[in-house]
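What you see is the complex with one protein chain gone and the rest in place.
Right, chain A next:
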Amino acid sequence: MAKSPEEEHPQKAFGWAARDSSGVLSPFHFSRRENGEEDVTIKILYCGVCHSDLHIVKNDWGFTRFPVVPGHEIVGVVTKTGKNVKKFKVGDRVGVGVLVGSCKKCDSCQQDLENYCPQVIFTYNSLYHDGTITYGGYSDAVVVEECYVLRFPDNLPPDAGAPLLCAGITVYSPMKYYGMTEPGKHLGVAGLGGLGHVAVKFGKAFGLRVTVISTSPKKEDEAINRLGADAFLVSSDPAKMKVAMGTMDYIIDTVSAVHALAPLLGLLKLNGKLVTLGLPDKPLELPIFPLVLGRKLVGGSDVGGMKETQEMLDFCAEHGITADIELIRMENVNMAMERLAKSDVRYRFVIDVANSLSQ
């Protein structure tokens, strides 16, 4: 007979979980596995609130297993290491992102692309090797196999750096893969939220000219004066969109709702690339003529492998890049989710787990 979440593992754990698709989170007693030989136990300090967490607690994608403890932008401190662990010691500051397991044998795993492994195990809401469900970072501690743990650079603030573990790698990886790193080229960033604002920072660090494309004119001041974007384009202004046609080399599209691709494709030059990162719950309309007439492409990307995630963190440490966050207490997480649903956050909520998660 299946054991309860509290009984299935030997170590007590505590977090907040959603019990059904209302998505409302509340205190939840569960358990973590024993720290195995390859494992590291991490006391969680901070956890970012990713829009995917909201999609999952509401079961928007239809594959949520309740109760679900979300959270895959985790920063914490090592409290225990297994006897085969080589890279970490107790007291190290570490991060855990979106994945905690993979097959290690397939082509993707062999190429440091564990995120594309057909048997990838996500940090929450996935079946682990032992048949139990993974629970994420809205909790006091997590046990993770060493090779899925990241070294968190000392000079990156652990709270503002937490969102890099999903939002950061989600934009960094495609910017490298699709070649969006040539200084002087023109990058459009559609959507100025958790992903978008980090994409602007990376774009500037790569030496690109960056234009933010947004439906909200009131974001312009911050985009330019605080985030360092070079220009701001209101996508609902047809005249401005027309002038900007054929001016961009690439676009990072972070918009997660269903939205029109045609106007974005029009902004691209010949051979332009549109990379879409949001996960709408319905297909998008793709007009083919602009692709054919302009040899343009639309691609996707899904977080990044462990090696690249570490590379991204080190890049952020070198360039002083962090997310712009609003720190919240655990008990305010439901209100944060409601505000997130209305895009009312600049630009990522981060839960101060260590200081506010109490039983």
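Convention: a residue touches a chain if its C-beta (ideal position, glycine included) is under 8 Å from a C-beta of that chain, and two chains touch if they have at least 3 such contacts; residues count from 1.
Following the convention adopted for this analysis, contacts and distances are computed from a predicted model.
Per its UniProt record, the hidden chain corresponds to "mannitol dehydrogenase" from the list "Electron transfer flavoprotein-ubiquinone oxidoreductase", "BRICK1 subunit of SCAR/WAVE actin nucleating complex", "WD repeat-containing protein WRAP73-like" or "mannitol dehydrogenase". Within the whole complex, the absent chain has one touching residue among A:36, A:82, A:263 or A:280, and that is A:280. Only one of the listed residues, A:13, A:113, A:200 or A:328, touches the absent chain: A:113. Check A:36, A:82, A:263 or A:294 against the missing chain and you find that the one touching it is A:294. The omitted chain makes contact with just one of the residues A:38, A:302, A:324 or A:352: A:302.
Although one chain is not displayed, chain A still touches it through residues 107-108, 113, 116, 118, 174, 177, 261-262, 270, 276-280, 283-302.
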